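Just one protein chain is left out here, and the rest sit where they should.
Here is chain A:
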Amino acid sequence: MPSVSKGAVPERKSKARAAQTRRGLLYALPDWAMIVLLFFVPIALLFIMACSRWSLMGGNRGLNFPDNFIAVFENKLFGQSILFTLEYTVIVTIFLLVLGLGLALIVQESSKWNNVLRTCFLLPSATGLASASLLFYALYSPQVGPVTKILSFFGLMDQGGSVLATGQSALWATIIVIVWRFSGYYMLLMMIGLQAIPGDLYEAARMDGAGTWRIFRSVTLPLMKPTIVMCLVYCVTGSILAFDQFFILTKGGPNNSTMTVVQLIYNFAFDSKKDLGMAAALSLLVLVALVIINAIQMRGMRDNTK
């Protein structure tokens, strides 16, 4: 008799397990369906397209590997856009990290006044990147915007000129948009990091006679390292993929001097080449680069949290 009940228990257990599996999979099904149909299939298609002669109008005309990649590497805009994207990434990252931390230090303590400041700094982060770019496009316009008038008043610019007219000033004008739009966001991330630092540490440092600067250097900065690394990761990956802001403000001009890598994908596909194969090849290169960067950074972050 006992052997029967012994046999029944595992059977019921395995039945319960099967039910668990069925239910679990069922609830995850919509997630899986989206991933397979909209993520796996396009990635597979990306590989095929990158290796095929595939024009915008003509469609698929068969494999041609590695012609698309050679065409991308030989395009003079390829190297130029990588350099420009990197230059932009470095400048934006420095500005956003410094400003983010600076603003966080200003509004760190909770008070009515600081809450007002926080809201002001954060409000631009609520706008979309495209709307922020359009807003500054109007601000920079010589017809209606105050920027040209102010700069020409100080003799820094011709009357009726535009800051978007030369490559270098267009780069800085775009950086200002991004800094305006994202500083509050990085302030928030930095604030979360600051709040995790125990207050007694500051207390102890002050007791030892450390000044404000010394406390910042010896207490705040080292303890903020994980947060700063995390912000660095976001900022670098976000900036490498820059598109909206340049597309709207400069369209890569003047003279392709503000062409980013992701803009070049669009340019290959719809403007200069009308070649989806080349655009796919460049997309694939961007994808591989980003996956490598993400993998390195995730490993770095894991080591940091240990």
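In the analysis below, a residue touches a chain if its C-beta (ideal position, glycine included) is under 8 Å from a C-beta of that chain, and two chains touch if they have at least 3 such contacts; residues count from 1.
Here is the rule we use: contacts and distances are computed from a predicted model.
Q: Determine which name in "Dihydroorotase", "ABC transporter permease", "Succinate dehydrogenase cytochrome b556 subunit" or "Cell division ATP-binding protein FtsE" the UniProt entry assigns to the undisplayed chain of the complex.
A: Missing chain, per its UniProt entry: "ABC transporter permease".
Q: Touch as defined at the start, partner being the missing chain; which of A:Val144, A:Ala204 or A:Leu221 qualifies?
A: Spelled out, the listed residue whose C-beta touches the missing chain is A:Val144.
Q: So one chain is hidden, and I want to know which residue out of A:Cys51, A:Leu171, A:Leu194 or A:Met230 touches that hidden chain in the complete assembly.
A: Per the contact definition at the top, the residue touching the missing chain is A:Met230.
Q: Any idea which of A:Val163, A:Ile178, A:Leu194 or A:Val262 touches the chain not displayed?
A: Spelled out, the listed residue whose C-beta touches the missing chain is A:Val262.
Q: Using the document's contact rule, name the residues of chain A that touch the chain not shown here.
A: Its contact residues with the unshown chain are 17, 20-21, 23-32, 34-35, 38-39, 41-43, 45-46, 49, 54, 103, 106, 113, 116-117, 119-124, 126-131, 134-139, 141, 143-146, 180, 183-185, 188-189, 192, 230, 233, 237, 241, 243-244, 247-248, 262, 265-266, 269, 276, 279-280, 283-284, 286-287, 290-291, 294-295, 297-298, 301-302.
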